[in-house]
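Part of the complex only, each chain left as placed.
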Amino acid sequence: MDFLAKIYITLKESVLDPQGTAVTHALHTLHYRTVSDVRVGKYMEVTLSAASTEEASTLIRGMCDDLLTNPVIEKYTYELVEA
Amino acid sequence: MPQSSPSQHVALASARTVKEEKIYRTFGLTDAEYEHIVELLGREPNYVEAGIFSVMWSEHCSYKSSRKVLRRFPTRGPQVLQGPGENAGIVDIGDGMAVAFKIESHNHPTAIEPYQGAATGVGGIIRDVFTMGARPIALLNSLRFGELDDAHTRYLFAESVAGIGGYGNCIGIPTVGGEVVFDNRYQHNPLVNAMCVGLMTHEEIATGSASGVGNPVLIVGTRTGRDGIHGATFASAEDPHAKERSAVQVGDPFMEKLLLEACLELIATGKVVGIQDMGAAGLTSSSAEMASRAGSGLTIDVTLVPCRETEMNSYEIMLSESQERMLVVMQQGEEDLAKQIFEKWDLQATVIGRVTTDGMLRVLEKGIVAAEIPVSALVDEAPVLDRLALRPAYLDELDENGPLFVESEDFAEQLYALLARPTIASKEWVYDQYDSMVRTETFVRPGSDAAVVGIPGTQKAIAIVTDGNGRHVYLDPYTGGVRAVAEAARNIVCSGAQPLAVTDCLNYGNPEKPEIFYQLERSADGLSVACEAFKTPVISGNVSLYNESHGVDIYPTPVIGMVGLLEDRDQLITSDWKADGDEIYVLGDLERAQKAGLGGSEYLFVKQPEQALHYRLPEFDLKAEVALQACMLSLAKQGLVQSAHDVSDGGLLVALAESAIAGNLGANIHLDAVSGVERSLQYREVLSLMFGEGVGLIVITAKVGMTEALERAARAHEVPIRRIGNVSVSPVVRVSILDRLYIHAPIERLQVAWRGAIASWMRR
Amino acid sequence: MKCAVIQFPGSNCDVDALKAIEETTSQPVDLVWHTARDLSSYDLIVVPGGFSYGDYLRAGAIAKFAPAMKEVEKAAADGRFVLGICNGFQVLTESGLLEGALRRNDSLQFRCEMTELVVANHHTAFTRHYAVGERIVIPIAHGEGNYYADEQTLKKLKKHGQIVFRYAKEHNPNGSVDDIAGIVNERGNVLGMMPHPERAIHSRLGSADGRRLFTSILEVWGETHAAIQS
């Protein structure tokens, strides 16, 4: 079965996000003044095949822990859909 | 590979539609050009063929507007190993070593996607250099943007700089110099010119020629995608914003680093017949140019080209401008060697065709001939235009005399204001984002005059600079052209190096306007004459036309990239003042400087922005400049100078301030004696002396007691020299004339104005 | 002292490191490809600067899986010397040989400049030729050198003297916590630092302060080696 995993990676709350701050600032300059906060993270789309949703899920968690994120500063969530 | 006659296979139906629906027009071909193609082929071109012709005959690839102008450049000299025509020019630096270099523009892509546009500009120029067999050792960039009070300009500027850094830093080639100028003429049409210098031995020289019947043709590097189709046409288009936007590509510096290493390793085997990077017009121009140089033909089967996207047709594959690809012709039977080397670097090398004798560029798709065109028709028969040149009216309306300013007391304030002009201010904000030190051979980092890079294993070093002042060229195309070369060379000699050769990037407006074409022609004359005078032939270059937006043409902006040779790195000179008590001299004609006026100066733009373009550029004395530079070099060789800095944007006071800041030392300057007579100067003379940019001058410092030796040397070259003061530990720059103190400027104040200016704009 | 400098696809300070070690210590240095599977004969392994695998994803993230990194782990475990410079530091934190992580510079810009460092611990094999509190000038060139460790880890680093170099006060170029520029592991044989000592070995390059880092290693190696020999 083919799956598409959408993975959202963000910095942990305790870690400063200077990029988010910069974007907030830029939005304010552009008169989007009602924006109170921006957090910037990564978004990945991984296409893979697996025997079942469970297997796909295990694989995705494995990838995230092994490579796609650095647990010292980042956390992630994901969604899995059959493609 | 099947050989076949076109009449059997070329899709005639498609040829008919191309004609009847005038599809060629959407490719940018004129009716007349189409007719010419029919004549050359003896039949109507099909869709793919029309596409191939359109890119090969585009301004970008064919240089149809500028070809005649470029013929004026001097291109020969004993040092030249490879002149224009190859991917990069090459000059000898002795001991069996040589440097290859070239400059290139990426203006239009940058206007639309500044990060990637600038980044891929860097990527392209690096490929041009390593294609020649040289290892890239330095990058420079010459940038033009609008004024920083505009938010979009700040975005373009910040992203372009990030893109240039992003590419060069990643690939590990130091970015050692460049320039940035801000002027609203560039607001909607920024310029990004990138220059690369590479080092090689004479034996390592490779060329882009496809010879030897039956030799395999390989494509290596990134897989081909649909990016940038018709980018070459687009680069010549009037309004890039209105054009096909897919023509912007994303760069992959990591891939290029692998490609660089693999190609150099491959060239070192000696089994490469020819190698050529794929830039504008991708596979089409690289194959046609390689065949043209060898007088051969090529047959390419597009079905064999590894593609990134599905179902790409031959038209798309031939015209794709996917980055980080090369075309390689190997000796027969050496395909596997190439594959092995590329595999080690995780890259793919794929045979996609063969060299033939029949002079045809033949494209096969699934065994069927999709295009068959004589190479000569694409290259030699490309149109050459005789564009009309007309002297623009504004040139005759310029005022001879400078403006009359009301006298004011605040000279120091005026100096601070000048130093804070982004064009003059420190470019730290820019070059701190570039890795200027990787390779550990950078002896002079950005921030002085020319950059200086060591040649490993020798005492030698090369000095490199880019220079260009569009405003000067606008005010006087011929003199502006002369001065562009003169200023580049002056920067080189100020580091103690001997100028060797030039690469040029000609950035102009719409050449279909006779006034713009006049600017191009006249300034090229100026460039040529100056290149002759300094014995610095043009060995490579690039032309970027149609730099206009909203009907406004940019200033005519030739950018000169120059390389010089320093035989002994220990004789290197920098622009910072060195020690308390050192004496400060000016080399060059201060008396003329005092009379020359303020035409074209940055000072006018601070004081009278609306009127600044109303005054003539002062005459320029090329002979005096040649003598000045020869004199500077001889002083350097004799070890008589402690520091040297040329006077350019902002004039004498700015030059003094820069050396003071760089050395963190003050100075006591007396400009009394310059007129030769002890008289107080008129206000306009004072301004001209302090802020004028009309005359070539060099500020040098020397240890106490050198006066006689310096004067002797200057006399021998018939160059005026005048002692104007001393370096002092007291952290203040004082400038007086007779008993009037004009400037009392603490270094601290100078620093704040100069160093913080760009950063404070960019914080907005 | 046998030295190895690992080359990943995308490394670009590998040759600089090689030249610097040769010049400052006159010891043999090999460049070893990232696929190397036996580095047991090397006394010092350098993980050099550059952009391994383009630094795509996160700096150093992909390089940690290279076969040669297994050998680096072994060297670390054996007590042999490992030096990670810039991208090398990033690789060492990503692979867990050193604590913490390196984030994007707080300016969000790549920075290349001379920086002033303060030597925070001179009792390491890498710093014995410096004095504690000494100010030295070493250049940086990175976009992701903003060192991060949580409170607990920081405490631990301090307690064990693992912080080796700090950026001078008010001159932190990237936002690193506690101005940290370089740290060692607890055992003291693995150093990671963002600044480039290999770029500071000649006054013509702007500073020669990096030399002593290499001469320190050589001296310590010489002593331990002599001890083993005798």
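As written, the chains take the letters A, B and C, and residue 1 is the first residue of each chain.
Heads up, the rule we're going with is that a residue touches a chain if its C-beta (ideal position, glycine included) is under 8 Å from a C-beta of that chain, and two chains touch if they have at least 3 such contacts.
Since the structure is predicted, the reported quantities are computational estimates derived from the model, not experimental observations.
Write the complex's composition as a formula over the displayed labels, counting all copies in the file.
Each protein chain kind appears in the complete file with these counts: A x2, B x1, C x1.
We adopt the following convention: only the chains that are shown with their structure count from here on.
What whole-Å value do you get for the distance between chain B and chain C if each is reduced to the mean of its CA atoms?
Centre separation, chain B to chain C: 37 Å.
What residues in chain C touch two or more of the other chains?
none
Can you list the residues on chain C that touch chain A in the complex?
So the residues of chain C in touch with chain A come to 57-58, 61-62, 65, 93-94, 100-101, 103-104, 106-108, 148-150, 175.
Once bound in the complex, which stretches of chain B touch chain C?
Touching chain C from chain B are residues 162, 165-166, 169-172, 252-255, 257-258, 345-346, 431-440, 442-443, 445, 454, 569.
Using the touch definition up top, name the residues of chain A that touch chain C in the complex.
Checking each residue of chain A against chain C gives 14-16, 18-19, 22, 67-68, 70, 72-73.
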